[in-house]
Each structure stands twice: as C-alpha cells, then as structure tokens.
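The complex is shown incomplete by one protein chain, all other protein chains being positioned as in the whole.
The chains carry the letters A and B, assigned in the order they are written, with residues numbered from 1 in each.
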Amino acid sequence: MDFLSALINGLSSGGTYAIIALGYTMVYGIAKMLNFAHGDVIMVGGYTMFLTLMALGHPLVALAAATVFCVILGVTIERLAYRPLRGASPLAVLITAIGVSFLLQSLAQIIFGSSPKMLVQLQISGGITLGALSIDYSTLLTLAVTAVVMVVLSLFVKYSKTGRAMVAVSEDRDAALLMGVNTNAIIAITFAIGSALAAIAGYLMLCKAPSLSNTMGAMPGIKAFTAAVIGGIGSIPGAMLGGILLGVVESISYSVPALAPFTDAVEFSILILVLLVRPSGILGKMRREKV
Amino acid sequence: MADLKKNPFVAEDGREIVLKADHLCIQFGGLKAVDDVNLSIRRGELYGLIGPNGAGKTTVFNLLTGVYKPTSGRFFLCGKDLTGKAPAEINRCGIARTFQNIRLFGNLTVAENVMVGLGNQIPCSLFESMFRLPRHFKAEAEYRKKAMELLEVFHLAEYADHLAQNLPYGKQRKLEIARAMATNPTLLLLDEPAAGMNPNETQELMDVISFIRQRFGITILLIEHDMRLVSGICEQLTVLNFGTELAKGDTASVLNDPNVIKAYIGE
Partner (left out) sequence: MRHSKSFYIKNYLNYAIILVVLIVFTVLSLTGSAKLSTLLLLEKIAISVILSVSLCMVVGFLGELSLGHAGFMCAGAFLGGKASALLEPVLGNGILTLVISMLVGGFIAALFGVIIGLPALRLRGDYLAIVTLAFGEIIRSLVMNAPTSWFGGTLGLPTPKFNSKYLFIVAFLMVLACLAVTQNLIRSKHGRAIASIRDNEIAARASGVDVTKYKLFVFTVSAFFAGIAGVLYSYTQTRVQSVNFDYNYSIEILVMVVLGGLGSINGSIIAAVLITFLDVELQTLLPGDLAVLQDLFYALILIVIVIYKNAPGLKSFRERYNLRKLLIGRFAAAADAQSSTDSVSGKEEE
C-alpha cells in the first residue's frame, strides 16, 4: 500500500513536472532554444497570485491573473531577449536565458524580500480515503488538470491551424516562413502557451505546499527540463512521459528510507543513464547533422 | 593465359588500384541511399562521380570517410581494409576530403587551418607543449614553415594570418583543399569543388587541381555537377542514379551513354 500511495503521489508530482516540461519542450521544438528562465516564470506567477489574493481574495481570480501576467511576461522576454538572438549561436541564446533567469529571481527578491510568503488561501487540504489508501484532493486536482492539459494541447497541435503551423516551424523554420507562416508570431504564441502552463503549474504546486519564495521555480524548473530531455526534447508526448517518469521515480525514491536523501542524485542519474543509451531521449528524434 | 590468383588491387593494365570499394550499401530506415556501388580507382587517376541531385554521391563520400558505416560492403585503400573505421583514423590512413557546404575552422587563421590538417606529422606531445619543452618550439616553427609552403602552392600565402571566415568564397574552397592536402593523403575526395563558382573561378580551380596532381601525384575522386569541369579533367566516371550505378567507364563514352543522358535530361 505504501508503494501504491507513493505511485499515486508520483503520478501527481509527475503531472506538475509534465506541465512545466511541456513549456520547455514546445519552446525547444519551435524556437530551438533552452529557455532556462521558464522555471522562474512559475515563480513570477506565484507572486502574481500572492498580490491578487491580497487584493481580491479568490484563488481562481488569482490563477487567472497569474496566467495573464505570465503570458505577457513570457512574450515580452521572447521579444526583448531572445528574438534579437535568432540565428546566433545556441550558446549565446542559452547564456542570455540564464541571465533572464537570474534577473527574474533577483527582481523578485528585491521587490518581495527573501523570506517566503505563505499562500494558505490556495492550499487545498483534506482528501479521500479508499481502504488503507488516502489521496489528497490536491493530488486528484493535479492529476485531473494534467490529463486535461495533455488532451487539449495534443488536440490543439494536431487540429488547429496554429498548431499545425507550430509543427511546420519546428520541422523547418525557413521552409515554414516561405510557405507563408508568420514564424515570429508562432514563436511568440509558443512562449505564451508555455508561460500559461507555467502559471497553472505554479498554482498546482502552491495548492500542495503554499510556501512562495523567489527560488520556488528554479529546482522544479530544472527537474522539469530534465524530464523533457529524458522524454526527448521537442516531443510533446515525450515531455508527458518524462515528467510522469521523473515524478514516479522521485516519489518512490522518497519512500525508500535508504534512498530518500539521495533523491536528487537518483533523478539526475536517470537523466544521464537515459541520455547515454538514447542521446535524444526516449521519444526524441535523432537529428543527424547533415554532412 | 588468365592468372586465376590475380591480385585484386592491381588493375588489368598493371597499375595499382588505390581505392577499391566492393558492393557498398547503406540503408536509412527503409531507404537504400546507396545500393551496390563498386569503385576501383587507379593510382594517379582523376575519377569523377556524377549523377542527379539525391543520387547518393555525397553519401558515398560519407561512407568512404567513415561518417557513415556501410550496411554491407567493404572498401580498401591500397589494399588495406578501412571499412568501419572512425573518420579520424581513415584520414590518417590516407583519405582526405572537402565538403559540399564549406567546413573551415572559421575562428582560426588560414595558416592555422592548414596546421590542423598537418596533424601529427611533426611529433610533439601534450606534455611537451604544456611545459614548453624545446621540441614544442621546434615543432611550431616547422608547422608554420610547412603550412606556408602549402599555402604558396594554393596562392593563399598572403592571407595566412587572416581568419578563415573572412576569406571570400572561392578562396575558402581553395583553403579547404589545402587543408585536406595538408593531411598528406593518398586519395583526395572533392565534394562539388566548383559549386557556386563563376566560370573564371572554376577555370582557376581546374588549374589548381591539375597542378596538385602533377606536383603531389595524388589520386582524386570528385563529385561535380559542372559538366564542363567533368569533361575537362575527369578520366573515368561513375554515374549514380537513385543510389545505384547507372554507368561507368571512360569519360567520353559515359557522357554519350543514352541512359545517362536520359537520367540527366529526361525522356
């Protein structure tokens, strides 16, 4: 039964990772860059919720405000920091993204201080009990939201005109441009979707553990990126698979006393092992450099 | 009387066969990109590999330089089996190449590009360099001298200290050949050396190719679309189409082969 509850918790935290990983993987697939600042967008969403809650008090209003603000932030970052570097070396883009990450973290610390804020209004306590198994409501909510996000996003990419344009840009940006796709707009939309997902992920995280600080998004961000890479970066099903896999491994590792302190090490080791066997991740496409 | 135990690396006219490729095949997924290609190139020969776009010419180069491993088939340089070896090892065994899309070391100078090509011809270990033992200085001077000699041949000496990325296109192509020659190859593979060149530059390139053949006695296999260049300097040709051999033989007869004309111009 311990194992089963660890599994369910793992699915839930894996769901959160998957939602964040979707942001990384879509941006990577379409803009071909690692948006190191993605995790910090979660944190900005958290502070937006904090401010909205103080002013208006309703969690769902707070979530809506955070989503809107994160979308604006994501698109602005793309416009100001990343778009000028389109066509520059990947190293330059990655370093800029690291800079943006630091910028957001230090701005948040300057504005809100370094002591964590407690957002108890967001916390969802209690749960249901099935025999010896008890499941938190927040876990159930996370599972439900993850499932909805996955289905909606998959349908969007597959059937909407914008979604198909996204696939086209990720396959070949120049060709898509020649076919009349406005690649800049598509990339901006991708950042918008990723940032909205980050806000949702932030909400889910705060439902479980309502402590908010300026580094709240950093480690989950890195873990989610790890998940995206494990699943095969650029692949939407890969991000889901990687996220769930990482969440389950994390949760099971926590539940084993001897492994618990080494959970981070276990997760990162999985990344290295997967990449050694499959350098493009589980579902990633091998991209051979054309000679 | 037919000699039944004939050496496979000697041609019928008694000349040595430098490159022998037997039944080379490579498959990507379900697609046979190169299917049963055989080559035998004699020492000193200038051999052309032609064919329509997507015929698998560059893939053959990639097989011969170890970028891809053949699904089946083998190839030999001067009788030595090089199948499955890594690119760097194949280069050290004596096959050098240039690339269709120029690949220079852009942030190194022209001279340094050639010096990288010279590789380990002048011995000096990591240890000797790190601790500046006398051999390091001797080796560096020697490298510079050799590189300058080679650059003279290619009329690039005056650009020796320019960054490679700042050279004009035609000179970049020449530098790539110079770098390949620096590795002291037995066989030189040139992948569309005249691509993007105007007629004057093409003529100059043909002169350079003839000159290095005379001067270094090197064997050359080249891919080209420019028919003037092909008919002007190639002695033997193989025509590829859809990964298979369409025709082979001496240049004049191959170019008049109705199948070849059909593949190029259509019915």
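Just so we're on the same page, contacts are C-beta pairs under 8 Å (C-beta built on N, C-alpha and C of every residue); 3 or more make two chains touch, one makes a residue touch a chain.
All values reported here derive from a predicted model rather than from experimental measurement.
Q: According to the contact rule at the top, which chains on display are touched by the left-out chain?
A: The omitted chain makes contact with A, B across the full complex.
Q: Which listed residue (B:Met115, B:Leu187 or B:Val239) would be found touching the missing chain in the intact complex?
A: Answering carefully, the residue with contact to the hidden chain is B:Met115.
Q: One chain isn't shown here. Among A:Ala81, A:Val167, A:Val256 or A:Ile282, which residue touches it?
A: In the full complex, the listed residue that touches the missing chain is A:Ala81.
Q: From the listed residues A:Thr76, A:Ser106, A:Ser125 or A:Asn182, report the one that touches the chain absent from this view.
A: From the options A:Thr76, A:Ser106, A:Ser125 or A:Asn182, the contact with the absent chain belongs to A:Ser106.
Q: May I ask you to list the residues on chain A that touch the chain which is not drawn?
A: Given the touch definition above, chain A has residues 28, 34, 81, 84-92, 94-96, 98-103, 105-107, 109-110, 113-114, 222, 225-226, 229, 233, 261-262, 264-265, 268-269, 271-272, 275-276, 279, 289, 291 touching the missing chain.
Q: Mind pulling the chain B residues that touch the left-out chain?
A: 65, 67, 86-88, 91-92, 96-97, 99, 103-109, 111-113, 115-117, 119-120, 122, 124, 126, 129-132, 136-137, 139-141, 143-144, 161, 163, 179-180, 182-183
Here is the rule we go by: only the chains that are shown with their structure count from here on.
Q: Starting from the mean Cα coordinates of chain A and chain B, work out the distance between those two points in Å.
A: Using C-alpha averages as centres, the distance is 48 Å.
Q: Quick one: which bits of chain B touch chain A in the complex? Just the residue numbers, please.
A: 58, 62, 67, 99
Q: Residues of chain A touching chain B in their complex?
A: It is residues 291 of chain A that touch chain B.
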